[in-house]
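Below: one structure in structure tokens.
All protein chains but one are shown in place.
And now, chain A:
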Amino acid sequence: MSDAPAQLKVLVLVKYVPDAQFDRHLTGESPRLDRSDSILSELDEYAVEAALQLIEAHGGAKAGHEVTVLTMGPAAASNAVKKSLQMGATRGVHLNDDALAGSDAAATSLALAEAIRHEGGFDLVFTGMSSTDGETSLVPSQLAERLGLPQVTLVSEVSLDGGDIVARRDGDTETQYVRAPLPALVSVTDQFEEPRYPNFKGIIGAKKKKTTPLSLAELGLGADQVGAAGSWTEVASSEARPARTAGTVITDQGDAGVKLADFLADRKLL
């Protein structure tokens, strides 16, 4: 086991996603998601929180440790970076290019991997457990594969032990305690501690923090390698699922348990 790096460089991937509290829609002929009413993915806030706690445990920004946040998305996605900076991240990177629209996990992970290489030198890459729009959970593992990193995914606790990352993963049948050498990729679940709210100092401080814009050309990627054109999957068709409607609502008069049994028997569910 080696020692922890003197100055930790942590990257967190954050995605700007449609707010799930509102109705979300697919639009257009090759169905795309309507991205108005978007926010920093709630699940990526856990990744930001975990990264901040990790550097804070080792002296924080004062000790020279850094948390960079990277988003790939349209102009408005800078809001996801901004909120992360308000929470306490050090700097932001925003990859924005029209050609990126419609990227599937393979194309997204390609663009993000090149952006991470371009920025360079990270000890740890943190991601959320899943995006709240695509919901595939593919990007973290695909990034690890493309970057040749060990993956420590779906963790609820994470810390450094010397030069290794150690973490707790909760599965269905067992809890695993895992270890990986740096550099490594870590995805964080919502079982981690609740993400902090930006406080006044954080909001003021974020105004002075830098966000670097990135384009595809700077990454040496062509428009045909990403977006819908560079994706390895395509949505052939989509159909809105008929909304569920309310059935019968009864109020218990002391016999609702029996009525429940009647209902199940009627529907042949007993």
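Keep in mind that, in the parts below, a residue touches a chain if its C-beta (ideal position, glycine included) is under 8 Å from a C-beta of that chain, and two chains touch if they have at least 3 such contacts; residues count from 1.
As a convention for this text, contacts and distances are computed from a predicted model.
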- Message: Name the omitted chain as UniProt records it, choosing among "Electron transfer flavoprotein subunit alpha", "Glycine cleavage system H protein", "Nitrite reductase small subunit NirD" or "Ion-translocating oxidoreductase complex subunit E".
- Response: "Electron transfer flavoprotein subunit alpha"
- Residue list for chain A contacting the dropped chain reads 20-21, 23-24, 26, 31, 33, 43, 104-106, 109, 129-130, 132-133, 135-142, 144-146, 148-154, 166, 170-181, 184, 189-191, 231-241, 244-252, 254-261, 263-265, 267, 269-270
